[in-house]
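One structure coming up, written as structure tokens, with questions to follow.
Missing here is one protein chain; the remaining ones are kept as they sit in the complex.
Each chain gets a letter, A and B, in the order it is written, and its residues are counted from 1.
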Amino acid sequence: MHNQGEPLGIFRRGLLQASLASGLAAGLGGRARAQGKPEKLVYVGDNGPWHDCLLHEVAPAFEKATGIKIDFTLLPIDALVARLKAELSSGEGGIDIVQWDASMAGWVSGHMQDHMKLIANAASRHPDFDWADFLPAVQKMATYGGKLSGIPYRVTTGILHYQKRLLEQAGFSKPPSNFAELLAAAQATTKQGLPNRYGLGFMGRQGPAMLGSFTPFLRSAGGRYYDPTTGEIFVNEPAAVDALQFYGDLMTKYQVVNPASLTWEFDGIIAGGQNDQFAMTVTLAPYGDLMNDPKVSKTGNAWAWSLMPGKDTISQTATYLAGWMIGVPTGTRNTDWAFDFVQMATSKKWMRRSIDLGNAPPRVSVLQDPGVLAEHPWAPVQGEALKTAVLDHRDPVWAAAQLPLRTAISQVLLGQRTAKQALAEVTQQWHRSFRLAGLKG
Amino acid sequence: MMARRRSHRRNRLVRAVVAYTALIALLGFFLFPLLWILGLSFKTRLQTFASPPLFIWTPTLHNYVAVLGTGAFQHAFMNSLLISAEAVLLSICVGVPAAYAFARFPFAGRGLLFMSLLVMRMLPPIAVLVPMYVLFSKLGLTETRVSVVLAYTTFSLPLVVWIMRGFFEELPRELEESAWVDGASRYAAFRFVVLPLVRPGLVAASILCLLLAWNDFIFAAVLTNDATRTLPVLMASYSGDVGVDWGSMTASCVLVVLPVLLFSFVAQRHLVAGLSSGAVKG
Partner (left out) sequence: MIPSSKVAPYGSVNTAGDPPEPIARPQVRPSIGDVRHAGAAAAHAWQPSKTIPRGVIDAAVIAVPPTTRFERWLDRAFVWLAVSPTALTMLLVFGLPLGFSLYLSAEGWSPDETLFGGRYAGLANYAALLTDPDFISSLILTLGYTAITVTAELLLGLGVALLLDLELPLIAFFRTTLIVPMMMTPIVAALCWKLLLDPDHGIVDYFIGHPIIWLGRPWPALISVGFVSVWQNAPFVCILTLAGLRSLPNEPREAAAIDGASVLQTFWHVTLPLLRPYLLVALLLRVIFEFRAFDNVYVMTGGGPANFTLLLSMYTYQASFVQFDLSLGAAASWVMLLIALIACLGFVALIGRRETR
């Protein structure tokens, strides 16, 4: 991930820091605070390497301006969940800033402050914050039960990444727009690229990434999982079954998916792309930077981006919407200071900077910035995809519902079960866990 | 007679050849993966992904610069070192007297306590992870190394007691008895007569505890923060949701294994010596 032109990067970084520090110092200086100034603020988040901007630029700038150190505790995702769970529900005030994932909303949001109120309170201090600048879908993602529970920092969705020249060589002047074209293009590019390169790459390892790979197929085929309010299950309906069957057939019947996909998660799909293992994939938009960078990738400058194909027409395209929020929990004693940091990190200026350091910020102004368009050509496609993206499940039952679903997808990819059989088992297990959770179903 | 001696010598030669062949094959089996990782640590990302794998390439130090450049590795290294050392020290100080008591003095609840130690050793760490975190956070220990050090006693304390009890039991009673007759207190007999004799056991137990503590991932993942982060947690962080940083990963792997390798030169002798002289007792 050392895709940053170092000397220039450092230089620009220095400039930005200096300008921000002076600006912020002017803004903050001499203002009386309701709360005493703490020595440090504790930030708890995951350890994904897209934090560079927060860690190495925003936090130092914040410390320079306010004298408050940001104490980062960045953990592996499961450890993060355990930590947050234990700390938030035991009511200790040990965390000042919580970084939470959209899927955690169900249990985290109860412990978070109402950020609408915080924004209003701090309006005078951050006049250019501009909440309306955040994508509408993302605003919804950060809201749970009517409460804005954090400020979105990173948004991810799936888009189609494809090697343009390979598709052209195979006779496709345009990226596929429906499933049939996708299959045709995958067959042609597989034939052309064997034994090393296949038409498609999936994230097929049984784990958290797996659903990110399958969900775009489900959504674009009009399939749904379940209704969290009524407990009604849709995953065994024909739309979903057909989507999974098609997804599995690409691997088992048509054999146009690189079989190494069975071991790939987020890291695998990136490495596979960089290593020319497939001509197309549907994966997180910001990975475009990593796969297209000739410094770390064999396929540098080969990639182009488009929307996930729809089942029959491109108008059916739909993927998922996921991402990270940073927010202030109710337990903290340093609300104002913590929210100051949150607002600084999510300000226009710093969000613009963060996209160069591997983040995918959800601000319209950043996504439409001409510089961004030039350096991160996937960004507008992501913006377009977000318009039809369906928010991932985030009700508390989702956590339990995911596990059987992962098993089912794995079975279908291996050809052990048909989609119908596998999803029938999922339905059965869901009935059980919904009963336990007190939902009907 | 001559012929017999010659055939005897030939037999020995054949045996040595067979033994060395087997040993070298085993060496390949156990060490090749590490050598390959060593090689990878000197490759760029593109060279890592080369297919077929590169056997000759221009080595780069970039990965080491990246790992050591931020200071995070050194920090985690110190943390690992301190935490492991403290865990061993604590377990030895707490566990050795108890092991002695277990071996020598019948007391009420001895069987129960010893049994619970065995159970503690079987404990899947996941079983107590969250409860332990909550407990330590109530005690205000989560910001410090103490929490991890205490957590590590769940496996190192039973190990120390278990190994050392075996050693104490094998010592003849007459040793202390003669000291007692001479008027020494129980403590003095333990400290000055018995303890020096079980030194090999102490060393072996310490080495095993040190290894367990140094290598633990799951406790450290949940109980440490950035300030107290240990090496395995740092290394797990090289594989996040934007790809595994194989360069940093392999380079730090080498940097982690290197001291362990040096250590094992010393450790191997003491482990064998220690374990052979009494550790092995139910």
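Simple rule for what comes next: contacts are C-beta pairs under 8 Å (C-beta built on N, C-alpha and C of every residue); 3 or more make two chains touch, one makes a residue touch a chain.
Note that the structure is a prediction, hence the values are computed from the model and not measured.
For the chain left out of this panel, the touching residue among B:V67, B:I83, B:A205 or B:M249 is B:M249. Summarising the interface, chain A meets the missing chain with residues 78, 81-82, 85-86, 89-90, 106-107, 110, 196, 204-208, 259-263, 265, 272, 275, 277, 395-397, 399-400, 402-403, 406-407, 410-411, 413-414, 416, 436-437.
Along chain B, the points of touch with the absent chain fall at residues 16, 19-20, 22-23, 26-27, 29-31, 33-34, 36-37, 40, 48-53, 90, 93-95, 97-98, 100-102, 105, 107, 113, 116-132, 134-135, 150-151, 153-154, 157, 161, 167, 170-172, 174-175, 178-179, 182-193, 196-198, 200, 211, 214-215, 217-218, 231-232, 235-236, 239, 246, 249-250, 253, 256-257, 260-261, 263-265, 267-269, 271-282.
What we mean here is this: only the chains that are shown with their structure count from here on.
Centre-to-centre spacing of chain A and chain B amounts to 39 Å, using the average Cα coordinate of each chain.
Those residues of chain B that touch chain A in the complex are listed here as 45-46, 49, 51, 66, 129-130, 133-134, 137-138, 142-143, 221-222, 225-227, 233, 236-237, 239-245. For chain A in complex with chain B, the touching residues are 1-2, 46-50, 71-79, 82-83, 85-87, 90, 92, 94, 196, 266-267, 270-271, 274-275, 286-287, 290, 296-298, 358.
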